[in-house]
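Heads up: the structure comes next, in structure tokens.
The other protein chains are all here in position, but one chain of the complex has been omitted.
Right, chain A next:
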Amino acid sequence: MNKALLVCWLIGAAYAAEAREASFYADSVARTVDEYNGVSYTVQLQKDSAGNPAYYHAYVFTPVCEDDLCKPVYIDLYWDLLGNYLRYEVPLNQPLTKLDHVVFTPEEYGRLHDMLLDAESLLKEYEIEELVESTTNARPGGDVDAVTGATAKSLQAVVIPGALYTCYTLWHIVHGRVRDTIASVTDSLASPALLSHFLRSGNYRYQHYALDRLMDEQGKVASEFEQDVVNLIGSPNVFLAQRVLKAIDSGYLQSAERQRWLGQLFIGANYRLQLALLAKMGEIPLKRELKNTLEMHRRDFNEEIATKIEQLLTKRS
């Protein structure tokens, strides 16, 4: 295959960024995926030079419609370690084409990438037989007489004109059975080292994945992960921070050092996290230093925060 790349759509995910810089090699872990349209391909784990799992890759050759009207597609597809689509590449001599074999424009390659990134695309709701009608009638499974609610976004707005089947086929491959295949491989590789790496990755999907596996119902984690998990409370991703804060065993937040850190975090935190931090502080005996910090900043915010701080300070520990 001619590996000269016509397009190479990269997204900002940590592993994709690393993929440009580090050298990677194919691991022996490879699985066959039998796709819905009868196409079979091999998805293979790629590791970085240090031997850590990095991403998955597959070279896929697929027809995109059942007759000979459309040219088949040759494409390299990349997923992260949890089966989320990262990017695609097509060989220079096998460009993607639309109706009447017109080749994709650069903008259309970009649009295809955006479309593939959308795991909740409208394409998900469609069976392939519904495609032709849907582009004229705007909704799937429609009765001819039924009057539809046009507030739903039409499929036409989502796909590339003249490349409906290409879009459909690629989206369903990218978000199809391969995801389960990848998940099962990654599950089997989820070593403490990999999970630790996930916690520090800055990739919220990896971080949630690691938390799902590491934190028990009481919010406890093995000691080797403790600091990494606590650090997530300071994540710029407020949803992740909130999750950890709500779930984590309050025993981890009782040392003077951690409380000092929580106090500093509170002062600069987003309002939503501030409220979550105050709620958590209600569960733990507060050290003098943290109390002083709260007292000092009691009037810096709003009434609600001032009241909550007051309650914390007057609470009998």
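One rule holds for everything that comes next: contacts are C-beta pairs under 8 Å (C-beta built on N, C-alpha and C of every residue); 3 or more make two chains touch, one makes a residue touch a chain; residues count from 1.
The criterion applied here is as follows: contacts and distances are computed from a predicted model.
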Protein name, per the UniProt record, of whichever chain is missing from view ("Phenylacetate-CoA oxygenase subunit PaaC", "FAD dependent oxidoreductase", "Sugar ABC transporter" or "ABC-type spermidine/putrescine transport system, permease component I"): "FAD dependent oxidoreductase"
Hidden partner chain, residues of chain A it touches: 139, 143, 145-153, 204, 236-240, 270-274, 300-305
